[in-house]
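Yeah, one chain of the complex is gone here, protein chain that is, but the others are all in their spots.
Moving on, here comes chain A:
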Amino acid sequence: MIRLEKRKEPSKFWRIANPFLAVVLTMLAGAVMFAMLGKDPVVAIRLIFFDPIFSDTFGSYSRPQLLIKSAPLILIAVGLAVGFKANIWNIGAEGQYIMGALFGAGVALAFFPAPGWYIFPLMVLAGAFGGFLWAMIPAILKTRFNTNEILVSLLLVYVAEKILAAMALGVMRNPDIAGFPGSRDLRRYEAAHNAELFANTGIHWGVVAALIAVIFAYVMMTRHMLGFHVQLAGQAPRAARFAGVSPARLVVICLGISGALAGLAGMFEVSGPGGQVRIEFATGYGFTAIIVAFLGRLNPIGIVLAGLLLGLTYIGGELGQMILQLPGAAIQVFQGMLLFFLLALDFQTNYRLRLSKGVRT
């Protein structure tokens, strides 16, 4: 007879081991799926996990691309993780990402075509402010009216998407190209272009910002009083109140930080790899970052690894489609498996399986 037993304390070992185990299980289950699709499973797994980094043909191009794809994921996930630790659930990072991009691009388009070193820093500030502002809506509604921040932040994503479409079709539309939605290409406006800092490395300001955010979050969570309050509020809300932690203040801080970072990610994307404000600008970084945050165990260092891993499956997934003709949907299933296995495995962090003799009465 197999019986479940709750652990007295969550297992530290499994907390760390589970993500790695989930990756291995995903590879195995993915290999079975690819084999069922009639593709060579070994080649498929190699294409997705190794070729983007080690292939002679693609490596020199896709290694930098890995940073470009992962940086926004990491930047957003680091902010989300702070809130998640305190049981404050910002699910609407995608919306804050969009608003950050719109604010940042708005500054650039207002100055166009003037040169000036100060334009880009202003865009950075505007981007962070845009995301912050959008996150303040669920924050204030929660602290004032006790609304559910999960619902409000999520629904605001759809509002942000409508604003994005309106901007791409209206105010921000490129006046030089008749009839087509979409703003000017910011990559072709030197003062606003978030270019590579070193040629062919993929390192742009967004990558630098992600790195700074990771270090900042790590120090805050381990060394600073605020980090302690966040963890306390998450693990023992009553104790936190006795310790003088104001829940309302914490909601504002956590949503504010994650909103600002998501806004920054949007701004760095629209002024660099994305290039312009267009209706289809948002491709789901804000949602994927939720997976990254959990896969990284809400730990800044873990998030870096998780972000790189997810970036890898995107780029490798494209190679798999291109070279092996794997269907796009199979790649999405493959990425979904990663979270599925992790959540399933996390069960054994809190519970253990026991073999027991006799019949339970």
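Simple rule for what comes next: a contact is a pair of C-beta atoms (placed from the backbone, for glycine too) under 8 Å apart; a residue touches a chain by one contact, two chains touch by 3 or more; residues count from 1.
The criterion applied here is as follows: contacts and distances are computed from a predicted model.
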| item | value |
| --- | --- |
| Chain not present in the shown complex, as UniProt names it (candidates "Imidazolonepropionase", "ABC transmembrane type-1 domain-containing protein", "BMP family ABC transporter substrate-binding protein" or "LysR family transcriptional regulator") | "BMP family ABC transporter substrate-binding protein" |
| Of A:G182, A:G266 or A:G286, the residue in touch with the unshown chain | A:G182 |
| Contacting the left-out chain in the complete assembly, out of A:I2, A:A199 or A:M225 | A:A199 |
| Touch residues of chain A, complete complex, unshown partner | 57-58, 61-62, 65, 68-69, 165-166, 169-170, 173, 177-182, 185, 187-188, 190, 195, 199-200, 269, 273-276, 278-281, 283, 315, 318-319, 321-323, 325, 327-329 |
